[in-house]
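Written below as structure tokens is the structure these notes are about.
Yeah, one chain of the complex is gone here, protein chain that is, but the others are all in their spots.
The first chain written gets the first letter, and so on, giving A, B and C; residue counts start at 1 in each chain.
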Amino acid sequence: MTARSKLYGVIGAYREPEPLVSAARTLRDAGYAELDAFTPFPVPALDAILQTRATPLPLLVLAGGIFGAVASYALILYSVMVDYPIDVGGRPLNAWPAYLVLAFEGGVLGAALAGFVGMLALNRLPTYYHPIFNAPSFTFARDDRFYLLVKSSDAKFAEARNALRRTGAILVEEVAP
Amino acid sequence: MPQLFRPRANALARWIVLLAVIGTIFLGTGATFYLRSDFDTGVNHPLAQPVPFSHQHHVAGLGLDCRYCHTGVETSAVAGIPPTEVCMTCHSQIWTNAAVLAPVRESFASGKPIAWTQVNHVADYVFFNHAIHVAKGVACVTCHGEVDRMPLMMRAHPMQMEWCLGCHRNPTPYLRPPADVFDPEWSPPQDIAAMQAALASHEKIDPSKMTDCYVCHR
Amino acid sequence: MAEARAATLVRGDPGYPEITGRIASIVLAGRLPRIFWLGFLGFFALMLLFLFAIAYLVAAGVGKLGLNVPVVWGTMITNVVWWIGIGHAGTLISAVLLLFRQPWRNSINRFAEAMTLLAVAMAGLFPILHLGRPWFFYWLLPLPNTHMHWPQWRSPLVWDFAAIATYIVVSLLFWYMGLIPDLAVLRDRARSRGAQVFYGLLALGWRGSAFHWKRHQTVYFLLAAIATPLVVSVHSVVSLDFAVAIVPGYHSTIFPPYFVAGALYSGFAMVLTIAIPLRAAFGLRDFITQRHIDNGVKVMLAAGMLVAYGYLSETFFSWYSGTPYDRYELFARFLGPYAPCFWIMLACNVGALQLLWFRRVRNNMALLFGIALVINVGMWLERFVIVVSGPANDFLPSAWNTATLTWLDFALLFGSLGTFFALMFLFVRILPAISIFEVAEEAHQEGAA
Partner (left out) sequence: MSATAEPLDLARLRAEAVERGPQFWRSLEELADTAAFREYLHNEFPRLAARFDIAPDRRGVLKLMAASLAMAGLTACKKADHIAPYVDKPADVTPGRALHYATALSIGGYGFGAIVESHEGRPTKVEGNPDHPASLGASDAIMQAACLGLYDPERSRTPTKDEQAMSWDAFLGEVAALRDEIGNREGAGFALMIGPITSPSEAWLIDRLRAAYPRMLLCVHDPLAADGERTALQQVFGRATATLPRLGQADVIVSLDADFLGEGPGRLAHARAFSSRRIVRDGATTMARLYAIESTPTITGASADHRWAVRGSAVPAIAAALAARLGLGADVNAPVPSAALDAIAADLRKAAGTGLVVAGPHQSADVHLQVHAMNASLGSFGLAVDYIPPPDYRPPGAVSLGALVEQMRRGAVTALLVLDANPAYTAPGDVSFAEALVKVPRTMHVGRYVDATAKASRWHVPLAHDLERWGDIRAFDGTASIIQPLVQPLYGGHAASEVLSALLGEYSASPLDTLRTYWREIGGLDDAAWRAAIQRGVISGTTSAPVVSNAAPVLSSKVNPAGTGIEVRVVPDPWLRAGEYANNAWLQELPRPLSKIVWGNAALVAPATAGRLQLASGDVVRVARDNNAIELPVSIEPGHPEEVITIALGFGQSAIGQVGNGVGANAFPLRAGEALWFLDGLSVSKAEARAAVVTTQHHHSMEGRDIVRNGTLAEYVANPTFAKDREPAPSGTLYPPWPSREEAWAMVIDQTACIGCMACVSACQAENNIPTVGVDEVANGHEMHWLRVDRYYTGSVDNPGVVFQPVPCMHCEEAPCEEVCPVNATVHTHDGLNAQIYNRCVGTRYCSQNCPYKVRRFNFLDYQPFAEGTGSPLAALMNPDVSVRSRGVMEKCTYCVQRIERGRIEAELADQPIADGAVTPACAQACPTQAIIFGNRNDPGSRVRRLHEHPLDYALLAELNTRPRTTYLARVSNPNPALAKLEEPVHG
């Protein structure tokens, strides 16, 4: 038990995405829960297997957009109707066709900021120190490696090493916490 | 692959992000407050004068009327700084050799004006007319503060555009009977609100006419 | 075998590490061709000229530019529109083509985005230089001031200000989003500690987790979806600066689409202007392949024809409007003081364009490069003609006058070009000019297919 608690997890490395995907599927079927994969480019096939989700993000972006638009228009209305109503070229105070342009730009800005900030927040970035980098062979992009991680918190962590080897990982190593 | 950063880098990074956000907010609000602070507007900072003239003494003490010195106030845009001769009308009789009055005597003798330091001035590019304000029932003290309590002259109000607009948009509460505008001791009667409303309508004081840019900027 | 792959996006079958290696090496292997440094120094000199010209303009006043009453708008506004237009291609390539899943975008989107950023930054500078009192440009923002003053929201210039600001921010975010994984690549491949830390900090500790990729890709697509209407709106708003005005030659409903098409046109011209030398200089022919160029040219051809149609309809409606003012303005545009600009513009934008119908031309890089340059010039002239010819001949003949450009006008134009390219060079030197992870993904899929 002690050895196990010392670790963050074990990773298995593969040369191509496909074996990684199949390996992930096998482990998932074998009942492993605490899995993660590290790939140099997005591998959509993994999403279903690892049940990665981005649910809040689209809503966040939508909310940001609505807020931006409403806030812009509200500010404009306050300024021209309440704070300093003034006759500009005989135009009505609430010249909505003009203001909609600004509301639109405000909406776009709000949406974009919400999306970007949301992505970073949900991914907990920046995370400059992460245990995975302790794995001696781990690299994001130095050479052709696709990794599957079984976290030490997994119930079946004890068998993880063998399980990974069985999936044909070219090497399996432990990841210090 | 070896770790590039130490574990505390994460916390550090998040702190920095947080501080940056808070800092910008703080700077923004701080600036807006600074612009309105007495430090920037010079409110309540007495300025040194060549002669330490005390409105408190002359107004509250001796009961001089504002118009005795500021003669233009009822007829002209400029209230006017009194000529040296006005000072000398009294001070050729009393305090004839007080040390503090030396500059006055010197000015009268040499014909060289006393260089007073300006205390009250409206914002840049503003054309202000004293006569109309006085005529409509805006008292001296309403803008210049209780000069009868000022040993040395100082600003009572920021005299920024938003301050002017405060009254020009809602003049009624600042009115008093034109007869009393020069009375620093004036205390509002009970029915002041009603009186002010009556004044506003009688003097045809209409904010919609008083917020045009051209009222002050020409 | 080779022939079969000739039209593919990643020529030959470089393995994934090879791809990352070759792209990253441009940045990491410090050795660069001498031509690179020569070019950089040349543009840097222009950048210094730009700074001097700006200082002189601010010190002396806009009267030193070729302006007067009635021609109160001149090259500063022209430059704004022109640079914004150039900016559009980047966003189009990276966002719109991403949405339409056009894989061929992958190897050009990154530098196209950088181009967008720099171009829009240039564009953002000129409205300020245009002002009579540039140091007060922030009065266009709603700030809590002691004058209780607000921007005049009905003014297209305020819309412009908002649109350009939004555009800069969104393109910046979009660009950085895409850049994060590539920064991580550089971090891992960098040898010197300094480089590792530098890229490491920028990469925010990206490690390629499947969960991260999922969210990253989601937002990346959402941003693309947002940027697409934005890019259309920006140049439409710019066009409203003119269309909202009552000046004959400005007051036209065709302007928004016409300006957007013009933007794409000039934008792709600039993409080619950069891509063709880039692939030659850094041996990236395997990544920016014939097909990339060819597709770009085809987009350009389409946009160009739209612009040509714009000229046509503008002319027609000026005549059809029946108002003496519009008709005279049209006449003045063809035969008036600024007529030379107009005819040169036509030759560049409509004349030279027709060559692109021929595959032989499209395959001839040198010729394409030339045509791209010509079109850049033509599009600048188009904006210039629009800006000056209307006011020069508007309603009261007594007020008609023309303004002649001064050295300062040209110093600022070429100075901004120099600055743009100097920064572009720095970008290529410091950041990957081609999206590594996307090309890798692309290559992998092709390999798998």
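Following the convention adopted for this analysis, a contact is a pair of C-beta atoms (placed from the backbone, for glycine too) under 8 Å apart; a residue touches a chain by one contact, two chains touch by 3 or more.
All values derive from a computational prediction rather than experimental measurement.
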Key: Contact partner of the left-out chain, one of C:85, C:156, C:205 or C:310   = C:156
Ask   = Thinking of the whole complex, not just what is shown, which of C:124, C:391 or C:432 touches the missing chain?
value = C:391
Interface residues of subunit A (partner: the chain not displayed) = 86-92
Ask   = Which residue numbers on subunit B touch the omitted chain?
value = 42, 47, 71-72, 75-78, 80-85, 107-108, 110-118, 121-122, 124-125, 127, 129, 131-132, 135-136, 204, 208-209, 212-215, 217-218
Task = Could you please point out the subunit C residues that touch the chain left off the display?
result = 60-64, 67-73, 130-133, 136-137, 139-140, 147, 149-152, 154-158, 161, 241, 244-247, 323-325, 328, 391, 394-401, 403
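What we mean here is this: only the chains that are shown with their structure count from here on.
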Key: Centre-of-Cα separation between subunit C and subunit B, whole angstrom   = 53
Inquiry  = As a quick test, compute the distance in whole Å between the mean CA positions of subunit A and subunit C.
reply    = 30
Key: Where subunit A and subunit B are represented by their mean Cα positions, the distance between them in whole Å   = 58
Key: Multi-partner residues of subunit B (each touching 2 or more other chains)   = 1, 4-5, 10
Key: Set of subunit A residues in contact with two or more other chains   = 126-129, 133, 139, 142
Query = Which residues, counting only subunit C, touch subunit B once they are in their complex?
reply = 144-149, 187-188, 196-197, 200, 205
Ask   = Mind pulling up the subunit B residues that touch subunit A in the complex?
value = 1-10, 13-14, 211
Ask   = Which of the residues in subunit A end up touching subunit B in this complex?
value = 86, 126-129, 133-139, 142
